[in-house]
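A single protein chain has been omitted from the complex, and every remaining protein chain is retained in its original position.
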Amino acid sequence: MMEEKYRVCDIMVCAMARLIPDGSKVFHGVSSHMPMIALLLAKALHAPGAVHLNIPGGTDPDPVRLKKYTSAGPELLERATAYFPLMEVFDLAMRGELDVAFLSGIQFDSRGNVNASVIGDYKKPKVRMPGGAGSAVLIPTAKRAILWRTKHDKRTFVNQVDFVTTRGNVERIITPLCIFKMEHGEMVLETIHPTSSLEEVEENTGFPIKYSNIAYTPLPTKEELSALKRIDPGDFRNIEF
Amino acid sequence: MMEEKYRVCDIMVCAMARLIPDGSKVFHGVSSHMPMIALLLAKALHAPGAVHLNIPGGTDPDPVRLKKYTSAGPELLERATAYFPLMEVFDLAMRGELDVAFLSGIQFDSRGNVNASVIGDYKKPKVRMPGGAGSAVLIPTAKRAILWRTKHDKRTFVNQVDFVTTRGNVERIITPLCIFKMEHGEMVLETIHPTSSLEEVEENTGFPIKYSNIAYTPLPTKEELSALKRIDPGDFRNIEF
Amino acid sequence: MSKIMTLQEAAARIHDGDILGLGGNVLHRAPMAMVRELVRQNKRDLKLVKTAGAMDVDMLCFGGCVSSVDAGFISYESEYSLAGHYRKAVESGTVKGNEHACYTVISALRAASYGVGFMPVKGLVISDLIDANDYFMRVEDPFTKEPVTVVKAIRPDVAVIHVQEADEEGNARITGPLFEDVLFSRAAKRIILTAENIVHGSAFTGSSKKADIPHFLVEAVVRVPKGAAPCSCPGSYDIDGKNLKEFKGLKDLGGLNAYLKAFEKSDYKG
Partner (left out) sequence: MSKIMTLQEAAARIHDGDILGLGGNVLHRAPMAMVRELVRQNKRDLKLVKTAGAMDVDMLCFGGCVSSVDAGFISYESEYSLAGHYRKAVESGTVKGNEHACYTVISALRAASYGVGFMPVKGLVISDLIDANDYFMRVEDPFTKEPVTVVKAIRPDVAVIHVQEADEEGNARITGPLFEDVLFSRAAKRIILTAENIVHGSAFTGSSKKADIPHFLVEAVVRVPKGAAPCSCPGSYDIDGKNLKEFKGLKDLGGLNAYLKAFEKSDYKG
């Protein structure tokens, strides 16, 4: 099943892009090159009417050049139609009108708890993480909360998170090894990337893997890969690896 | 004392203008030609640094031509420095930072109650008035709430208002006959316009007139009258009469 | 996807009983063409929301379309004075006059746009309005334990906003004062735009002044040049005082119908 020429970052980004339906209102925040590029990819291919919402507030920007260091820069206002900044995106989500939010975290457990805050005691933590940014309010309110994480190991996918930054309404988590999907309050293995295997997923996950059948994440198509090169010539979709 | 050549509208507008200190942040709303012109007059003379705040949101506009029909029109954005619209002016007042608000009402009593709402039952009123606009929240929060009313009779200045749209913190009420000032929770006659008399004030007021001494409102100066002609060539300060 | 439709089609999307937000302020940028069409379509039981209304609210009351008005101020300002139809309708009990401070309308719309059920309001301290209306309540600040008045959210079913420029998808730009219109566009469930001009989307993408209202909040776009007349439309035209006086002189529904009829050609030219 292993396909040498496919990179995990491309598989992940294409998988994220395919989860974006045409016409949906989609938000990504800081430190979010992968969903930003996935969204631009979706808009370039099957979802031209998807609405790109972001922190600087440019609705549907058409940036000349993405930046390596940020997914919240002023280039996201370039050739945008409307100014709809972060606080308005939050409000939109609170009104139940945000279709898709791409978010992350540092620790996840099988019940959809997300930790982006601390390891150890909250007041004097062993590890202080960057923080959940929008997660604590967007995961509960976005119609669909899609998470991604470029680490898949037993410290990331744990039996029980140290701190519940937020819980529930996680739709999927896309990792370098697989895609998890929440079903009836439980994280279920949806597909395994062709670059990985069930064994690898099981070895790197801190909770028992549940699945109904073994399926594989579709590989990026030629069309997707060629669009990716055009959208992301700097290969910023790979910086988290 | 009667000065034939002086008009009540000029006396009132000049009195209002003199109550505006340099540097103060001053708001007027709709149906407010007199305070609008008073503010422009104050800024032209003794208070160049007074800040003109209004509904359309032009901070310190320099309108070419005022309009007869409105004090909330787009001309109040002309040559303004900042955009600071109604909702922000309200917020400013709520934070305790609005220095002067010019407001009105239909009925007033000697304890500083203001009625801009209804005569009779609130649910099925004998008279439905336009409503208090900003009064109910601005009179309690502006540092100084200055009221004006171009009617002075026993139906306007009553013993007890029919409905308390708001109460308290009224600093002064400027009428065609006189200026009332609130002192220790009671409305006291501060000055009588030279065009009127104590008898006229008493005859037209529904509560007993209190005063410590009889003083007269200073007449408009030549400088004020000439500035008024420049600022308000259409004589809109007179439209309420 | 084009959302352009006729005035009649757009008005048909406003239903009897709807909570209806009206853009503009007093005699400025009121959505008059839509207001006229709502009267023509004989709408009933509309619950109007506006900070400071004038001819729009008055005409809908005249037409018998209204069951309540939530507002801080209803009048034509000093020159054209009182809103007689609104006044009579409230005094006769056919319309409920839900008085707000203009700011409590803003606060109620903010609550709706933030997806919450209420908003604390600093300034509403002593007022008979608090006890007279079930949309105000005195509560305790949960942190300071101080008393504070809260206002209930108002989420209009639909808001009608007249803009100078919109593209066919519904991106819209307002010239001059925004009044509460951007807030309405966030607070209401559905937005109908009437526009002086339909522009190409590149008018927004190519400019540093972006659209004030993004297309994804908008359900319908109607081209109506002179859509705010006889009220003003900043940058486009001032009020038509003669027409305002004509309207204010109308005596009965027959007169109103004739008045509305005379606007049809202009309102429908699209």
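Each chain carries a letter (A, B and C) given by its place in the written order, and its residues are counted from 1.
Keep this in mind: a residue touches a chain if its C-beta (ideal position, glycine included) is under 8 Å from a C-beta of that chain, and two chains touch if they have at least 3 such contacts.
These numbers come from a predicted model, not from an experiment.
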**Message:** I'd like the shown chains that the missing chain touches, ordered by label.
**Reply:** A, B, C
**Complete:** Which of A:Leu138, A:Val158, A:Met187 or A:Ile209 touches the missing chain? It is A:Leu138
**Which residue of A:Val30, A:Ala44 or A:Val188 touches the chain not shown here** = A:Val30
**Prompt:** Which residue, C:Lys152, C:Arg186 or C:His215, contacts the hidden chain when the whole complex is considered?
**Reply:** C:Lys152
**Complete:** Interface residues of chain B toward the undisplayed chain are 25, 49, 51, 58-59, 62, 77, 79-84, 88, 91-96, 141
**Complete:** It is residues of chain A that touch the chain not shown, namely 29-31, 33, 55-57, 67-74, 76-77, 85-87, 90, 93-94, 117-118, 122-128, 130-138, 140-141, 163-168, 239-240
**Request:** By the contact definition given up top, give the residues of chain C that touch the hidden chain.
**Result:** 107, 111, 114-123, 135, 137, 139, 141-144, 146, 148, 150, 152, 208-209
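Note that only the chains that are shown with their structure count from here on.
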**Asked** What is the shape of the graph in which nodes denote protein chains and edges denote touching chain pairs (line, ring, star, complete, other)?
**Response** line
**Prompt:** For which chain is the distance between its Cα centroid and the global protein Cα centroid smallest?
**Reply:** C
**Item:** Computed distance of Cα centres, chain C from chain B, in Å
**Value:** 28
**Asked** Rounded to the nearest whole Å, what is the centre-to-centre distance of chain A and chain B, using the mean of the C-alpha atoms as each centre?
**Response** 57
**Item:** Distance from chain C to chain A - Cα centre to Cα centre, in angstrom
**Value:** 40
**Residues of chain C touching at least two other chains** = none
